[in-house]
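With one protein chain withheld, the remaining protein chains of the complex are depicted in position.
Presenting subunit A:
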Amino acid sequence: MNIFVVMKRTFDTEEKVEIKDGRVDEEGAEFVINPYDEYAIEEAIVLKEANDGEVTVVTVGDEEAEKELRTALAMGADKAVLLDTEDLDDEVDHYTISEMLAAYFKNQEFDIILGGNVAVDDGAGQVAPRLAELLDINQLTTITKLDIDGTKATVERDVEGDVEVVETELPLLVTCQQGLNEPRYPSLPGIMKAKKKPLETLDLDDLDLDEDELEAKTKTVDRFLPPEKQAGKKLDGEPAEQVEELIKLLRTEAKVI
């Protein structure tokens, strides 16, 4: 079985966000594998263990993303591919990324592609469904359970809190939601092995793509921090007094009741 994971290197969610020159300041920040993509990597490894096959992790980014790819290899993926954005303009968007991925996948044989349901930095969740469309394959998003039997997939999806049980055929793209599994930590032998696993870098030429075709279809005009929240009020006194004060404030000051 040919199993692929599309993943993204993201800002660690614990990091404080600062804006510098209209961009999020990444200086000194910690980076991680997007937490939802970790579910995808874990599920891919579980699939491989159950069905025999190979797991390839793919990311679009610069050479810094090699660290996160190695982490995925250490978890148990077999091969990693970096689609290098070095030749591209600063302003890339979901269109650009999905076109690059599609160009890569057009030369691969795949049974299933897994991704996270959203990246915690940008929060758009566009790339995976766009990729499925470009490859003309079916997609199931926010999945919490995956069973594969031959070419048949039975999947549970989280749909606004309800659980939808669906069936479809491979090839398929899925995006992973919390609840699907518990991602493993890389083991020490895993980390050692990962160093020797293949990590391939492909640039636009390798993908037979032209910079012009990849120009972003959206543009960012501003980035800013939300207005500083005014320090809240801690209410004093016995519970009954605090409650009385709260109700008064909610009515007269906040005007929400």
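One rule holds for everything that comes next: contacts are C-beta pairs under 8 Å (C-beta built on N, C-alpha and C of every residue); 3 or more make two chains touch, one makes a residue touch a chain; residues count from 1.
Throughout what follows, contacts and distances are computed from a predicted model.
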Assign the chain not included in the display its UniProt protein name, restricting the answer to "ABC transporter permease", "succinate dehydrogenase", "Electron transfer flavoprotein alpha subunit" or "Peptide/nickel transport system ATP-binding protein". "Electron transfer flavoprotein alpha subunit"
Option from A:33, A:100 or A:140 whose C-beta touches the chain left out: A:140
Pick out which of A:62, A:78, A:121 or A:206 touches the chain that's been left out of the picture. A:121
Tell me which residue among A:150, A:189 or A:226 touches the hidden chain in the full complex. A:226
Where subunit A meets the left-out chain, the residues are 11, 13-14, 16-17, 19, 24, 35-36, 93-95, 98, 120-134, 138-142, 154, 158-169, 178-179, 215-226, 229-230, 232-235, 239-240, 242-244, 246-247, 249-251, 254, 256-257
